[in-house]
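Every protein chain but one is kept in place in this view of the complex.
Chain naming follows the written order as A and B, and within any one chain the residues start at number 1.
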Amino acid sequence: MVSVDSIIGRNSLHRKVQRSLRIQKLRALGLIAPLFIFILISFVIPIGDMLFRSIENQLVSEVLPRTTEYLKSEQINEDWEPPNELFWHLYVDLAIAAEVKLHTRVGSRLNYEKTGISSLFRKSGRSIKRFGADDYRKALTDQIPELTSIDYWELLAEGTKYGYTRDTYNAWKKRLIENDDFSEKTKPSDFLFVVLANDIKSSGTTPSPDTILEEKLLPVISELPEIRFKELFLETDEDWAEPDVWDTIQLYSPSFTNGYYLNSADFKKGSDGPELRPENERLYVLIFSRTLFMSVTITMVCLLLGYPVAYFLANLPLKYANLFLILVLLPFWTSLLVRTSAWKVLLQNEGVINDVLVAIGLISNLERLELINNQTGTIIAMSHILLPFMILPLFSVMKTIHPSYVRAAKSLGATPWTAFRRVYFPQSIPGIGAGSILVFILSIGYYITPELVGGTTGTFISNRIAYHISSSLNWGLGAALGSILLAVVLALYWVYDRVVGIDNVKLG
Amino acid sequence: MTDKDNGFVVFSGVQKSYDGKILVVKDLNLSIAKGEFLTMLGPSGSGKTTCLLMLAGFETATQGEILLDSKPINNIPPHKREIGMVFQNYALFPHMTVAENLAFPLQVRSLSKSDQEQKVNHVLDMVQMSDFGNRRPGQLSGGQQQRIALARALVFEPELVLMDEPLGALDKQLREHMQFEIKHLHERLGVTVVYVTHDQTEALTMSDRVAVFNDGIIQQLDAPDKLYEAPNNCFVAQFIGENNTLEGTVESFEGDYANVRLENGQVISALAVNVGKVGEKTLISIRPERVETEAERCPEGAQKITGEVLEFIYMGDVFRTRIRVGSNDEFIVKSRNSPSQQRLQPGEMVTLGCMNKDCRALDYQTVNKEVLT
Partner (left out) sequence: MKLTKLSTLVLGCIIIANSSQAIDLTVVSWGGAYSKSQINAYHNPFMELNPDVNIIHDESSYEAVAKLRAMREAGNLTWDLVDAVPSDAIRLCDEGLAMEVDVDEILEPAPDGTPASEDFGASLVSECFIPQIVYSTTLGFRTDVESWNGNEPDDVCDVFDLESFPGKRSLEKRPINNLEWALLCDGVAKEDIYDVLETEEGQNRALAKLDTIKDEVIWWSAGADTPQWLADGEVVFGSTYNGRFFALIEEAKQPVKILWDAQVFEYDGWIIPTGLPEDRLAAVLDLVRFATDTQRLADQAKYISYGPARTSSNALVGEHATLGIDMAPHMPGHPDNAYNVFYFNYDWWADYRDDLDAKFQAWLAN
């Protein structure tokens, strides 16, 4: 017998096989690539982004680097008084930030943690322009007219002598470049002259001035009035004297924070670790537990209503079953909003259901049922909307349960009820599992229906998330709430797997 | 035929219709003796399964009465009938172990735990599956599942066991093996068995009596040998075993025999089993193994039929020769591979011989071959 080796050589055969396998793999990869990219873009990246946002807190330290650096070593308590130097750093930070309107962003970020900081920063960003920096500019440029040119400042920044000036100038320039506002014609901002004067003054204490700059400027600078930053800031807003404000800045200066998660659990960051919020501000634990409770209730209602329907459908001849299935799916043909609005018309106090109940004398006109704008409304409307998601998996699982099982049970002496309980029902559990998981997970993240019919007690955590995303713009808190929701779903899924077994879930 | 007093199971004038128009079962009268193994055999759609379901209580008779041990059971729900049943797909409960499956009928009868255990062990022993009590049905082979299904139908000691094509899903060898096991179990336990199948070999090998169903009617109810050797009508002759038919017209009667003129002009004598008057058409049924290719080898008094050889098929122990007789191209002669047996060549003209008692003149009816498989 002629071996393959002897004809083409072992290695070349190996290579050929390898190559054909590789081509096969690449082809397979090419086929799943669109889905993979889709999932990556629409799923993995957004979830990753959400998780990142829920802990991200770079804004404060990026915009107020000098202030936060200084605060690091401060022990802030009730008797603490902000030192003068702190206001100097705050001035420089705010001046750079105000050039590109970043100070107000930090203000609204910190306002989530402490009310009032938003306007404090807004006001201060405006008022620092009136702190007298323009006098410095005038005086200095009178002496050295080149100081009005950005090129001169570039040269200054190359030198090593005035470190604070260099760093400040570079930080200022970087912000402007980020904002597309920097060019050769850009004029240096007034506050830069204050910084420069300050640097010259402190280095000029040496007996002999060693540069023309110092020689020319030192006499002018010593004549300029000193800017009392602390006084000026306190004049703008006396809140700057409050340790609380500085405490908040200090607490939120790290680049990452657990503050959003604490907030989501009704805690807040205190200087001695997390502390529970006062009772009238606790909201999220209540809403989370309510969301879980209502989702479970909706799942149970769907199961109770859907099981008999699915059973009925599964035992019909196929042509009728298909017809009825279309009826089951009918709600999907109308928009969610229309269906929910229809429930409003049906359920409201003067609505159809109440009118009918009054008309047939079941209730009196004065005791109309509160069926909407509360939990009842949400549960009714959502059960209706989610019912098909329960019926379909149940139906497809029941369809596979051969009638001979129940017949066998009966022939073995079981009453119809026993036959159902011990033989049919256990075999339909995979459908119950699939339907319940589907309905539960869909309902726990539901948004529109609870918003429209939930009133105040029937809203879900997703409504709060939506509020923070679109209204309060506290995206970090929204992301934290969303992450917790995701974690809860995954945890429940895990528990379900442990208790029932995920193999026991069938969609058909 | 019907014997209300003696029958353990009695169908009396039973009719069944699902849609109110077509009768699936037409006027069924059947009496099954205690301890009997009765098979309902027929093509699909012949009504045999419906009869079984009516007996089990899963269908109700549209008309007529079904008696079990002399008591009418029309209005008794299935779970109170005390009838064991084996299903085509076994219907073992997939979420229970084998032992739990077997204990199920005992549990619903509220037997004590120890009684349950004892009976389950006993019945597992009986089907030689003692080591499998803790397995799930899904972990068993088809044959093993079959035995458990059988055991489950027997564990609560019913006097009547129904089997609905229980061996249909098994391969040929296993099926033959299980046929014997079921047969032996039946003999050992003495229960009454009503067995439904469309496989005639199964029916012939296992049953005391076979009821051949077609078109909602029992065509013939007889012991297997009678059924094969002496079919009463054309359907049964065709359905059971291999069969040759020759079309002809009745010319005259001679005692029990009728002279029939075939289409090619030959006249042969056949036992007049199921024929009309002189001049009416009839089908003569002859089993292939009752025909000799050499007429001279027949005993005295054999009649001769001429034909042309179309095909000779060598099958080892037997030869099959396909011959054209009159208009029938499918006339088969089966001969034993003996040293004296000659091998015929296609195109040869032959004179076939057969005894007139082996020729049965039956009702003239065209039988759709498709139905028979």
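Basically, a residue touches a chain if its C-beta (ideal position, glycine included) is under 8 Å from a C-beta of that chain, and two chains touch if they have at least 3 such contacts.
All figures in this text were calculated on a predicted structure; none of them were measured in a lab.
Of the chains displayed, those contacted by the omitted chain across the entire assembly are A. Only one of the listed residues, A:Val60, A:Ile76 or A:Leu102, touches the absent chain: A:Leu102.
Within the whole complex, the absent chain has one touching residue among A:Thr67, A:Thr299, A:Asn373 or A:Ser411, and that is A:Asn373. Within the complete assembly, A:Arg122 is the residue of A:Arg122, A:Arg137, A:Lys269 or A:His384 that touches the hidden chain. Against the chain not displayed here, chain A makes contact via residues 100-102, 104-105, 107-108, 111-112, 115-119, 122, 280-283, 286-287, 290, 348-350, 373, 451, 455-457, 459, 464, 467, 469-474.
The criterion applied here is as follows: only the chains that are shown with their structure count from here on.
Separation between the centroids of chain A and chain B, computed from CA atoms only, is 74 Å. Within the complex formed with chain B, the chain A residues making contact are 402, 404-405, 407-416, 418-419, 422-423, 426-427. Listing the residues of chain B that touch chain A in their complex gives 56-58, 77-85, 87-89, 91, 93-95, 104-105, 108-109, 152-153, 156, 162.
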